[in-house]
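A single protein chain has been omitted; all remaining protein chains appear in their positions.
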Amino acid sequence: MRPTPHRRRVLLLSSTLADAAATPAAPAPQPSSRAKKRRSGGLGRYILVRFLLIIPTVFILVTLVFLLMRTTGDPITAALGGRLSGAQLQERIVAAGYDRPVIVQYFEYLGQIFTGNFGETISDNRPVIEVVLTYGAATLELAFYALIVAFIVGIPLGMVAAYFRDRFPDAVLRILAILFYATPVFFAGLLMKLIFSVQLKWLPVSGRATTSSELELQLLDGKTGIYLIDALRSGNPDVIGDVLAHAILPGITLGLLTAGIFLRLVRTNMIGTLSTDYVDAARSRGVGELRLVRKHAYRPALIPIITVIGLQIALLLGGAVLTETTFEWKGLGFQLAEYLQARDFVAVQGIVALLAVIVALTNFIVDVIAALIDPRVRY
Amino acid sequence: MSAVTTPGADASTTRPAAVLTIEQLDVSFSTDAGAVKAVDRVSLSVAPGEVLAIVGESGSGKTVTAKTILGLLPETATAGGAVILARRDGSDSHDILSLDRKGLREVRGRDVSMVFQEPSTSLNPVYTVGWQIAEGIRAHNKVSKKEARQQAIEILGKVGIPDPSTRVDYYPHQFSGGQKQRVVIAMALVLNPGLIVADEPTTALDVTVQAEILDLLRRCRDEFGAAIVLITHNMGVVADLADRVAVMYQGELVEEAPVRELFAAPKADYTRKLLESVPRIGQRVHGSAEERAKKESLETAETLVEASGLRIEYPGRLGRGSFTAVDGVSFQIRAGEVLGLVGESGSGKTTIGRAIAGLTQVTGGSLTVLGTEMNGVKERHFKKTRQDIGFVFQDPASSFNPLLTIADCVAEPLRIHRRSLGERETRKKVGELLEAVQLPKAFGARYPHELSGGQRQRASLARALALDPKLLIADEPTSALDVSVQARVLELFAEIQREFGFAALFISHDLAVVDLLADRIGVLYHGELVEEGTSEQILTAPRNDYTRTLLASLPVPDPDAQAAKRTRNR
Partner (left out) sequence: MTVTTPKTVPDAPDRKRSLLSRLPIVHQVRQSMGIQRFMLVAGLVVTGLFILTALLAPVIAPYGYSQLRGDDGAFGSQQAPSADHLFGTTVGGYDVLSRTIWGAQTALSVVIVAVILSIFVGVFLGLVSGYFGGWLDRVLVVVCDAIYAFPTLLLAIVMSIAISGGQSSLWGGVFAAAISITVVFIPQYFRVIRAETVRIKSEAYVESAKVVGASNARIIFRHVLRNATRTLPLIFTLNASEAILTLAGLGFLGFGIEPTSAAEWGFDLNKAIVDVSSGVWWTALPPGIAIVLAVLGVTLVGESLNDLADPRLRGRRRVAAASGTVAATSVVPGGAQTAGPAGLGGLESGETFGDDGIETRP
């Protein structure tokens, strides 16, 4: 008998189209019902295979970025052209080795990346890895706030929308979700600033903290760069309050974008699971409607949701670049925009390549979590 | 255990007259095309401890009726009439249709429960079965988690799950199909409801597993005293389990009678036709002069297909071991001969059919099809041979390109291999082919979705016959069809085979169907050919144990014969 393809359609929308094919957590279809012996080490093998997949992913992205950036010529001319004389430029190009064949540069670059060297910026002569470590903390903090907002807003509202499917609350929530998605973060950020900072003057306009708080945090021993943690450790309530006040608008701005996507994702997947036989079966045992939504529909829906949430990390990072620019949140995204303005393509290339590694790693972790939740993979 | 007689007679004096009374039930659905009535003025009643079978083909409204009993209709449905459900002890009764959500919740599971068709989809994959059983208990009774778990273990043991105290913590995917259905039945039984609604409880299962589940359902009635509403299309199942039968057709109740009466003397025309359509073993008279003549001529006929030690493996996923679907199978098909291949799911029968048609690679042994060795064959060497092979697929829904007309689909083989014919000749030939399979020529202009399943399978046959093939492979061509449609398609198949004289490989899971057509039958089990012989020999004097089990498991559409068979098998 021919193996019947296990057709499971994961219901996704827009930015996450047709992930059905790419849901790695979907259990392998058994070729037949014959001799159901347990496959030992299924999870371990899955994690291993999934981990090995990181290598080609990173390799492809790094290569792609390298090649694309080199099509415009050498980075020195791009960054400093016009400011230095032709001879000076040439001197620096030779010094940095950009006069050699691209293929040589490429392999050298690969080798450097392998040892964790992502290059040195042209505009301010800093190692890219140091730039990322310095500013990464701020981006991490922002992403953390955003995810909290997204989870708190997106998931429960998605469940509510699925529960009230096609009725008034559902309609309101869906349009809200589309609005969250349709509003570019920089515009949402501008609006919030206009209302809460300029008009109402409740919250600071931009930055991560006031100058005085920042000074205090800088002086702290063993600072993490994540202001919330540093502020908590400093124990100064004014500083904590100040840091939180600065975090609210950027966190909500970026969080709502993601929340809109979570909401739709939860809703569609829950509607899918709510129409399955096992929900009907549970209903026929006398299980209440709320419990059906909360337990029977939510948990199975969670598996594809988590997988797709992993893919949203990319969206979150892209959004972070824009949010940070809007709020002058001195994170990696903000820094990237600065380097872009300065045409410092070595810095851009390095940051983007490092982000590729981060994205690949996050997706791996998310997939493993999804697999751990799914008993069909776990056992 | 005495057979099917006098259900619940011992306690009938103390029990209420009926656990379920359906009065003038109407159910309508809203569709894009407006309201559609699914159930039309149906009245039924079920006595305590009785098994009422509701029988009908697709579209008869039987499942809708079943869902109504539990109030499980979707929001798009509207129901009228009354569905009165009594508590087991007779202390209380409710009209399901007028109950509110809370009332429904209380009744479900306690007074009535349900067994679903597909056990693999009716269990939540992310919770253990024990959790799911306990949830049902705790939805109704205030018991501790530990106590509920204890009850779950107990009921799992009662439905025949071995080692229940360990398996209570298993997830559904760790059980086989039959065991899953046992778990579903355990869930239905755990609160001891007076009524169980079983919607096609054995349809998704293999015939040997079906027999076990039917036994279990009988125990539900005999030992647990539950009345059962059995929804099915399978007359054998009805004969095996039912006390009374209600026949539905297009939303209406056409006949209702005790099971023996119905089988012995059906009153309604429709019931009579339905019973006549059911294929049964022994229907075809073996040993006729005609058959003997054919048998002799076959002995000298040329061999079209020859398999020896045929082995087919599917590659495993990502370094996992490969899966052997067919393992050392040898057989022959001679010109003009119909070979029936029978087996349950996973037996490799479909794989063999696909290998002969060059759809699946042969990985070991030898398979010669019309003179071409299929082991390691290149497509371009096999291409010419293809015009001599026809294939009829199982699923009528997907066997035609939805964007082409039936005529275009049927003409496809002609356009590829008989390009010299020209457009007019091709059209003419398509018309003839459609007529040969008893479809009006005008149907050629229709799109596949505009045809019924039976019509599509006939068109599929026409396409397979377009090039006048020497060999036809039919892979479960009727298993997706209703019984009455199946009978007509099988008849047509037999007729055309006689007329065209092609050799055929007929694949089916149903021995009775194969018996109608095949000269010889091969029985497959786990990729191995366990027995092969003439139809007569296989069906009357099987030598292999598995063949015997298969034959014994097949319920006979006759209550008395089935009861006798059951006693014999015990």
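Every chain is named by a letter (A and B) in the order it is written, and numbering of its residues begins at 1.
Quick note on the criterion: a residue touches a chain if its C-beta (ideal position, glycine included) is under 8 Å from a C-beta of that chain, and two chains touch if they have at least 3 such contacts.
Nothing here was measured: the structure is a model prediction, and the numbers come from that model.
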item: Candidate in contact with the missing chain, chosen from B:E147, B:E291, B:D395 or B:E528; value: B:D395
item: Among A:K193, A:R208, A:H246 or A:H296, residue touching the chain not depicted; value: A:K193
item: Contact residue for the chain not shown (choose from A:Q88, A:Q112, A:S212 or A:S275); value: A:S275
item: Which residue of A:I47, A:L220, A:L340 or A:I369 touches the chain not shown here; value: A:L340
item: Of B:E23, B:E373, B:E412 or B:E491, the residue in touch with the unshown chain; value: B:E412
item: Residue, one of B:L72, B:I352 or B:A504, that touches the chain absent here; value: B:L72
item: Touching residues on subunit B - with respect to the absent chain; value: 26-38, 40, 57-61, 63-64, 67, 72-81, 117-118, 121, 199-200, 203-204, 206, 233-234, 250-252, 343-345, 349-350, 357-359, 383-384, 386-387, 389-391, 393-404, 409, 412-413, 416-417, 446, 449-455, 460, 463, 476, 479-482, 485, 508-510
item: Where the missing chain touches subunit A, by residue; value: 1, 4-5, 7-9, 11, 13-15, 17-22, 53, 56-58, 60-61, 64-65, 68-69, 71-73, 78, 165-168, 170-171, 174-175, 178-179, 181-184, 186-187, 190-191, 193-194, 198, 205-206, 264, 268, 271-272, 275-277, 280, 311, 314-315, 317-319, 321-322, 325-326, 336-337, 340-341, 343, 345, 348, 352, 355-356, 359-360, 363
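The definition used in the following text is that only the chains that are shown with their structure count from here on.
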item: CA centroid of subunit A to CA centroid of subunit B, Å; value: 48
item: In the complex, subunit B residues that touch subunit A; value: 70, 72, 101, 105-110, 113-114, 116, 118, 121-127, 132, 135-136, 139-140, 171, 173-174, 176-177, 184, 187, 191, 314, 317-320, 323, 325, 345-351, 354, 360, 526-527
item: Residues of subunit A defined as touching subunit B within the complex; value: 1-3, 27-28, 31-34, 36, 38-39, 45, 49, 276-289, 291, 295-296, 299-300, 303, 373-376, 379
